[in-house]
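With one protein chain held back, the other chains of the complex are shown just where they sit.
Take a look at subunit A:
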Amino acid sequence: MILLLVVSAVTFAIFFLLPRMAGQTADQLAQQYIGKSPSKADILAVKHNLGLDQPLYVQYWHFIKGIVAGATYDLGPTTAHCNAPCFGYSFKTHEAVWPQLTSRLPVTVSLAAGAAVMWLISGVAVGVVSALKPRSFFDRAFMGVALAGVSLPMFFTGNLAILLFTYQWPIFGRTYVPFTENPAQWANTLFPAWCSLALLYSAIYARLTRSGMLETMNEDFIRTARAKGLRERNVVVRHGLRAALTPIITVFGMDLGLLLGGALITETVFSLHGVGQYAVQAIDDNDLPPILGVTLLAAFFVVIANLLVDLLYAAADPRVRLS
């Protein structure tokens, strides 16, 4: 909680305080949200409506209050009420940020979760096999692919996947369908995005697993396990992989947390209306509240992911458990 408060204060300061310190006035900020050639009165009115005429600490207080108690925006003939948690109100589209985030979150979660499953399975599996047969053909080939995967940018692999699998050979669907509507269609349209994203990430996991496994498989306890006459599968999975898993869980937690806060490039390439795309649009529009909202959401997920990682540590590594 305190952590989130600190994060929110820092984020708020970054977006609202820094530009002001760099010399941007509230007038200039407000002017960005009006059409061509606004009059002074127009700028004043917009500034007032967006609350930009108040001191920064008051603006921050309103922002924090909105998260806890909701906020009311009085614009034109109607009053818009933004229920708690209200993460602000877009300067540009005049939409509350929170409903936009929640409506887009399922897309981002679908993308992140599907890709995570893929990269975890493929990355770890490739890493293990490579480690068990170091310098073999498999090892070299997989590591080569992994290296390519981590080097190729998403706008290349993503666009290539779209070109090949939705246009050249139309195997996969083009428009996102929610999971609740049609799970098969959902997976079908997301598959190329999952693959492209997994390609990017699994390379890191393959390399991490490989090096971790190479190290643990040479440990004394592995030799002991083998000497006890355990099946090789058990030696590899139960003893080797489990010990090598800790750093992977750490990285996985961070990656997934960050990704849940929006996969900016992937969502843009695959035209997915997720949180990341919302952030991109807000950045384009210089629309501060949505950027702030997305940043906080990402921070929230990273914090949660870290917590889960700590819990998983205990499950994976008995040494970490509290006695």
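Just so we're on the same page, a contact is a pair of C-beta atoms (placed from the backbone, for glycine too) under 8 Å apart; a residue touches a chain by one contact, two chains touch by 3 or more; residues count from 1.
Just so we're on the same page, contacts and distances are computed from a predicted model.
Asker: Leaving aside the chains you can see, what is the UniProt protein name of the one that's missing? Options: "Copper-containing nitrite reductase", "Peptide ABC transporter substrate-binding protein", "Thiazole synthase" or "Glycerol kinase".
Answerer: "Peptide ABC transporter substrate-binding protein"
Asker: Among A:Cys195, A:Leu208, A:Leu292 or A:Val309, which one touches the chain that has been omitted from the display?
Answerer: Considering the complete complex, A:Cys195 is the one touching the chain left out.
Asker: Using the document's definition of touch, tell me which of A:Ala80, A:Val177 or A:Met254 contacts the absent chain.
Answerer: Here the residue in touch with the unshown chain is A:Ala80.
Asker: Please identify, in ascending order, the residues of subunit A that touch the omitted chain?
Answerer: Those residues of subunit A that touch the unshown chain are 28, 31-39, 42, 45-46, 48-49, 75-78, 80, 93-95, 100, 103, 118, 121-123, 125-126, 128-129, 132-133, 138, 142, 145-146, 149, 157, 159-165, 167-171, 174-175, 192, 194-196, 198-199, 202-203, 229, 231-233, 236, 268-271, 273, 277-278, 281, 284, 286.
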